[in-house]
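The structure appears right after this line, and notes come after that.
The complex appears here minus one protein chain, its other protein chains still in place.
== subunit A ==
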Amino acid sequence: MDRTLDFYQFGFLVLKTVFIFAITLVHVAFTTYAERKIIGRAQARFGPKEVGPHGILQPLADFLKIFGKEDIIPQSAYQPVFKIAPIIVFAFTAVNLTVIPFEQGFILADLNVGVLFILASASLAVYGIILAGWSSNSRYSFLGGLRSAAQVLSYEIALTLSLASVVLMAGSLKLSDIVVAQHNSFFGFYAIPQIIGFVVFVIAAFAETNRTPFDLPEAETELVAGYLTEYSAFRYALFFLGEYTAMYIMASLAALCYLGGWTVPKYVIAILPFLKWIPGWVWFLLKVYLFIFLYIWVRATFPRYRFDQLLSLGWKVLIPLGFVNLFITILFKKLFA
């Protein structure tokens, strides 16, 4: 095999990795700020406005504060698992950044099974949440972990079904191939022909990332903070970093699989030719921001589901819809290909 790396290539790869992770962490930090600002406006408040102009340095202040806190570990907790659980969540979420193409050719590892890799590491990241609930040895945490297990088990099927139709349409599991296939398709992106799948994907993505209206594992009105109850200081912050990174991963996946990634539909370029001078990563970021805004908007708008409602929505609505969408996709692929 000729996959040997020389020193400069290796150095470049390390630089690229550090760059991507740094950019993502800055984004995550300012997403918390954006979330508080947008929800504030949605509820006719100002949101944070004291630290820096318009409160723009609020994430920095939060970061400094959480570093100064004491790391408390409950005496009855199962220590090795309790300590490693936040790291599992963050590590298996952040590793997804390696397979996401931000621009034509700008990707850390262009895997042949990129879509499945994201699904696999998402399903491993859930262990962090379940184990955090179990090892805390507290009833609130345990209930949070239990809810997380049931929720993820139900919504992962819907998520996989909706992505399966995309994979069928593109004919590849490689994320960059999916984007290219979308660019060459009639509509330019898959959100229109795969409208059912797109809706299923968006709802399942909300549930996968434990965001409102599906944030039952950490429902603060019933479970204090669910699996987060016994955590403090930096381990608590790691859970939050994991959650917001997961939001960005899901937003990127939506942008890549349904909204055309770094490309713009050909007919748009034909009408407005000056748009082709805008680099691809700007389009990609715009699509991701759109999805992140949707996350925050939904959080400001919808109340939380009850747990039986959540399960029946997953099993009785989303999974049948995902199957219907898959069958329609197969039928069209068979008839028109």
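The working rule: a contact is a pair of C-beta atoms (placed from the backbone, for glycine too) under 8 Å apart; a residue touches a chain by one contact, two chains touch by 3 or more; residues count from 1.
The rule is short, and it goes like this: contacts and distances are computed from a predicted model.
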Hidden subunit of the complex - UniProt protein name among "NADH-quinone oxidoreductase subunit J", "Alkylation response protein AidB-like acyl-CoA dehydrogenase", "Cation acetate symporter" or "Peptide/nickel transport system permease protein": "NADH-quinone oxidoreductase subunit J"
Candidate in contact with the missing chain, chosen from A:A94, A:L119, A:I178 or A:L238: A:L119
Hidden-chain contact residue, picked from the options A:A29, A:A150 or A:I196: A:A150
Listed residues A:I66, A:V81 or A:V324, member touching the removed chain: A:V81
Touching residues on subunit A - with respect to the absent chain: 81, 111-113, 116-117, 119-120, 123-124, 126-127, 130-131, 134, 142, 145-146, 149-150, 152-153, 156, 160, 173
